[in-house]
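Please find one structure pasted underneath; my questions will follow.
A single protein chain has been omitted; all remaining protein chains appear in their positions.
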Amino acid sequence: MPDDVAADKLAVLECLSDYCYAIDFLDCDALGDLFTEDAVLHFSLGGVGREDITVSGGTAIGDYFRDVLPQFGAAAPKHPLTNHVVRVDGTRASSRSYLATGAGLYAGEYERSATGWRLSRLTVTYFARPTRGSR
Amino acid sequence: MPDDVAADKLAVLECLSDYCYAIDFLDCDALGDLFTEDAVLHFSLGGVGREDITVSGGTAIGDYFRDVLPQFGAAAPKHPLTNHVVRVDGTRASSRSYLATGAGLYAGEYERSATGWRLSRLTVTYFARPTRGSR
Partner (left out) sequence: MPDDVAADKLAVLECLSDYCYAIDFLDCDALGDLFTEDAVLHFSLGGVGREDITVSGGTAIGDYFRDVLPQFGAAAPKHPLTNHVVRVDGTRASSRSYLATGAGLYAGEYERSATGWRLSRLTVTYFARPTRGSR
């Protein structure tokens, strides 16, 4: 692994963290810098018995959150992500992470731009809250 | 981002993790190596209806935890931190992180010393436990 891959991996994870800060602290304007223009946001909700949601385009993603975030309550850290595995391949990268509550799995795809890494696709798969494993 | 920024970012996060291990496992002596002599610890508690707490000076921070930790129960992992974003600027750095329970936001400022990074300021902002976001 060349040395700068470590820096890229951390930058990719910071893009993902910035996304969480934006939606958890109701800063929808910040979302514009985090997604590519043709980005796709996909919530896979079959595991919790609901219809999937797909939003296409960076501008539409900002509008989507501007619409739905108010119903999720006050600003607070609501999306703690852990267990990151990042792959970097030139100007593209991918990540997968746990939602620490156990309710979700995040899969990100990224493109490197002149100003840093941006999400080109974010797929969030939701799970019925598991019984905690004991091991 | 130069290559060694990645190493610095990880070292900064390890300083923050070491702080959590120290307070969660009641090892107050370890705190002396983690804060600068003139460090400030600030708990912003307005969000949970309490008065803020500020402790100034590395020695006073150790004494503060020696005093309060016994009331927080037995040694155990109580402060899981996630969603780190770290900035490094020469001999200084900053971080922000989630408390994974959703109850807090950690903002750290660091100085590089001969023996590694140390916290010069740690601000912990507490939130009323949020209703979990469903997205």
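As written, the chain order gives the labels A and B, with residue 1 at the start of each chain.
Definition applied: a residue touches a chain if its C-beta (ideal position, glycine included) is under 8 Å from a C-beta of that chain, and two chains touch if they have at least 3 such contacts.
A quick note: this is a predicted structure, and the numbers were derived from the prediction, not measured.
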Which is it among B:A39, B:L81 or B:L105 that touches the chain not included here?
B:L81
Residue of A:G57, A:G73 or A:G102 in touch with the missing chain, whole complex considered
A:G102
On chain A, where is the contact patch with the chain that was removed from view?
1-3, 5-7, 9-10, 80, 82-86, 96, 98-105, 127-128, 130-135
So which bits of chain B touch the chain we can't see?
3-4, 6-7, 9-11, 13-14, 17-18, 20-21, 23-24, 43, 68, 72-82, 100-101, 103, 124, 126
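Criterion: only the chains that are shown with their structure count from here on.
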Averaged over CA atoms, how far is the centre of chain A from the centre of chain B? Could you give it in whole Å?
25
